[in-house]
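Have a look at the structure that comes next, please.
Let's look at subunit A:
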Amino acid sequence: MYKSTGFISFVLRRFTGVALVLYLFMHIWVIGGANSGAETFNDRMEFLGSPLFRIAEIGLLAAVIYHAFDGIRLLIVHYFDVTEYRKSLFYAAFVVSVILTIAGGLPILLHALEG
Partner candidate 1 sequence: MNKSANVITHDVIVVGAGLAGTWAAMIASREGVTDVGVLSKLHPLRSHSGAAQGGIAGALNNVRPVPDTGPRGPLEQIPPGDDLIDSWELHMFDTIKGSDWLGDQDAIEIMVKDAIDIVYTYEHMGCVFSRTPDGRIAQRRFGGHSAPRANYAADWTGHVLLHTTHEQALKNGVKFYSEWVALDLIVEDNVCKGVIAMEMQTGQLVTMRAKAVMFGTGGYGRAWKITSNAIANTGDGVAIVYNAGVPLMDMEFVQFHPTGLYQHGILMSEACRGEGGYLRNKDGDRFMEKYAPDKMELAPRDLVSRSEQTEIDEGRGIGDDGQGIYLDMTHLGREKILERLPQVRDIALNFVGVDIIDDLCPIQPTAHYSMGGIPANANGQVIANAAGDPVVGLYAAGECACISVHGANRLGTNSLLDASVFGRRSGYAIAEFIKGGAALPEIEGDHLTRTQARITRLKSDPASGKGENWAKIARELKQTMTDDCGIFRSDEGLRRALQKVKELQGRFANAHVMDKSNRFNTDVLGAIETENLLTFSEVIVSSALARTESRGAHSRTDHTKRDDEDWLKHTMAHKTDDGTPELSYKGVNIDWEKYPPQERKY
Partner candidate 2 sequence: MTNKKITVRIQRFNPDTDQKPYLQDFEVELAQGMTILDALHLIKEDLDGSVTFRRSCRHAICGSCAMNVNGQNMLVCETPLREKIDKNGQITIRPLPYLPIIKDLVVDRSSFWAQYQRVKPWLIPPDNVPEKEFRMSAEEVAALNDAEHCIMCGACYSACQVIALNKQYIGPHALLKAFLRVLDPRDADPRARLDDLDKGDGVYRCHTIFNCIDACPKGLNPTKAIETLRKLAMKRQAFEAARKERQKTLDKPVN
């Protein structure tokens, strides 16, 4: 296993990407409840409303934020000649993701604990 920041970013990106795809499928199915009317929709939402799922949502948020900022990083590399700063770019994307995850996750956590 050849370890490096590049490798870590690659694994995280893949992992979050695939997780998001799986979530997307579930998400479409849940919301798709609306096809059979408001009842089904609210039932399926109820199912997701449990505190456990709420906390899992923080993971989801982390995944989406990291994946997005890593994606932005790749787009920057594609359009600008910045390969020299590859390590800093990764750290930047990672740190920003962590901060935003905390910022976004805290309200969710509080809400989950309340509810």
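Criterion applied: all candidates are chains of the complex that A comes from, given by their letters.
Convention: contacts are C-beta pairs under 8 Å (C-beta built on N, C-alpha and C of every residue); 3 or more make two chains touch, one makes a residue touch a chain; residues count from 1.
Note that the structure is a prediction, hence the values are computed from the model and not measured.
K.L.:
Since the rest of 1 or 2 are in the complex but keep clear of subunit A, which one touches it?
P.N.:
So the candidate in touch with subunit A would be 2.
K.L.:
Any idea which subunit A residues touch candidate 2 in the complex?
P.N.:
Against candidate 2, subunit A makes touches at 1-7, 9-10, 13, 74, 77-78, 81, 83, 86.
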